[in-house]
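First up is the structure itself, then whatever we jot down about it.
With one protein chain held back, the other chains of the complex are shown just where they sit.
Naming follows writing order (A and B), and every chain is counted from residue 1.
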Amino acid sequence: MSQVLLDVRDLVVEFPTRKGLVQAVSGVTFELRRGETLALVGESGCGKSTTARAVMQLPRPTSGQIVLDGDDLVAAGKRDLRRLRRRFQMIFQNPIASLNPRKRISEIIEKPLKIAGLMDAEKRRQAVEELLETVGLDPAVAMDKRPHEFSGGQCQRISIARALILEPDLLICDEPVSALDVSIQAQILNLLEDMKQRYDLTMLFISHDLAVVRNVADRVAVMYLGRFCEVGTSESLFDSPAHPYTRALLSAIPVPDPTVTPKPIEMIQGDLPSPISPPSGCRFRTRCPVASERCAAEVPEMRDLPDGRAVACHHPLVGA
Amino acid sequence: MADPTTNRPLDPVRPTLSRFRRMRPTTGKSGQFGIAFWLPLAWLVLISFTAIFAPWIGIQDPDSLDFINLQTPPNDAHLLGTDHLGRDVLARVIYGARVSLVVGFCAPVVGMLLGLPIGMIAGYFGGRIDGFIVGAIDTFLAVPGLVLLLLFSLIFGGSLLVVTVSLGLLFIPIFSRISRAATLSFKSSEFILAARTIGANDFNILVRELLPNVVLPVLAFGLVAVAGAIVVEGALSFLGLSVPAPHPSWGGMIAGGREHLEESPHISIFPAIVMFLTVLSFNLVGDTLRSRFADVREAAI
Partner (left out) sequence: MAAPLLELTNVSTHFHSPAGRVRAVDGVSVSLEAGQTLGLVGESGSGKSVLARTIMGLLPSYAEIPEGSAITFDGQNLLTMDRKARRAISGPGIGMIFQDPMTSLNPVMKIGQQVYEGMRHHFGTSKAAGRQRAIELLTEVGIPQPDVRIDQFPHQLSGGMRQRVAIAIALACEPKLLIADEPTTALDVTVQSGILDLLQREQRDRGMTLILITHDLGVVAGRCDQVAVMYAGGIVETGSTRSLFARTRMRYTQALLDSIPRLDRPPHERLKSIGGRPPNLITPPPGCRFAPRCAFSDAQCESAIPPMQADEADATHSFACWHPRDPEQTAEEVA
């Protein structure tokens, strides 16, 4: 229906650690169409946040291609990148830590404009006021306060305002509601949805909470140990998971309904393997209930299923 | 290994217990600062005021000799008595405060002006730059401070400027360590990441985002450093290595009264008491402010 805004190919991110080189993201490929929300889900340490930060070029990835609307961010020089940054912005998990405690709210929100050298002081102030109102805060009250005078939910609104003031095309949300209480979480999710409509945003949404993802995402990518397991529309993936890991994740979610007895999760209990020496072949095989010898020998390639999704598994649960 | 940052609500209303744990007894009944803050502060104001306005507050000339009244105990004419040359002890204590306060304030400022940027650069850039700076600081710390001070005063002679600058240099390591630690703790904060996502350069991040946060703990330590500088200056002038002889300084006065300690203890004791109270006051005020800043910072994050 629409063109590709973000095209990520063979993304690899490595970190040196004392125990050796860790490959946090090992060759991830996906695209994001204009106006769509893609969610990256997985457990902690799966590389979802690292992928998001690699797209932000913070730090710059080890290898791969990240093309935003024709411009390759990985290949871009420092100065070009600084100019391009206007078009992709990010909000973070910890709403309070993501605001400088010593700055006023007006300074925090107008800073992107200042750095970009846009508008004079008067215009900037106007823009900040408008945006504060849009994210549901009273500018007259909020402008001159400092972050610690606000609750977590309000701080997240301020973060959203800061990310939107440059009117970016792409908004990356790294666990934006996981630090918030349920009742506040719903407010922020609704606000993000409103902002998406209003500013024609394309979103990359990182979360460990599948119920939240179900609410916000058009498409979902499940990650495990630095690789994608399965990518598909949120309906197909939630209704009939094709990858055993997706099924395990879904079965682990507690359902707020006492008539549903919690089932044991369909995954072998144990620790996540070390990312320094990940298992050969399929990385999930050490905890996979349907793993075979082939899974140890051969890395499963991403392949398309008839219903349009892609799965990296030798023994997919549907459409094999 | 599970990431401790996932999945945990961080709304500020959440950690009810830990939030109250932060409220320390140093904050008195009024909800603000207690008597252990106000009394020392009043003393410091008094000392500073008299030192600054010494020529105009009607005290005697600290250098005028009076050979008739040698070593007189405190009386109406000389509130704190006179020394072995008949000079007024009160006047000399007040003029001596000038030396102590100038060195006490200026030496930490010198140390801060040089140490703060060094520490921030080391903490922010990390890697080789950090390794080099930390190594240099450790090397510098291995040189005994007193030996260095002696060396300086031998080469350049004892003057207020030499004492202040050389003491200031000795403060560089501690200030750079504090600012490096503070920079490290803020560097990975999400608000720094946020500044990068909007294309802010390193200079902008260091000055606009980090400095306002780093400067608080550094300033709070500054007051404690003032106390330290006054003590060291006292020791130096006791040894005769600070401002030259006729000029009054607390350490020099204590040293001068040493020989007459039995018959006229007041010559040494009054400057010693004043110095003791001043140093104690700086420490008390500094500690209160420091814990206060730490609280503000914790609450803000």
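The rule is short, and it goes like this: contacts are C-beta pairs under 8 Å (C-beta built on N, C-alpha and C of every residue); 3 or more make two chains touch, one makes a residue touch a chain.
Just so you know, these numbers come straight off a predicted model, no measurement behind them.
The chain omitted from view is touched by exactly one of A:I265, A:V290 or A:L317, namely A:I265.
When the omitted chain is restored, the residue from A:R214, A:R227 or A:R309 that touches it is A:R214. Against the chain not displayed here, chain A makes contact via residues 43-44, 151, 153-154, 181-187, 189-190, 193, 208-212, 214-218, 234-235, 238, 248-262, 264-265, 267, 269-272.
The rule is short, and it goes like this: only the chains that are shown with their structure count from here on.
Residues of chain B touching chain A in their complex: 1-3, 5-14, 189-191, 193-201, 204, 209, 212-213, 297, 299-301.
Put simply, chain A touches chain B in their complex at residues 44-45, 53, 56, 58, 81-83, 85-86, 88-90, 92-103, 111-112, 115-116, 146-148, 151-153, 159, 162-163, 166, 175, 178-181, 184, 208, 272.
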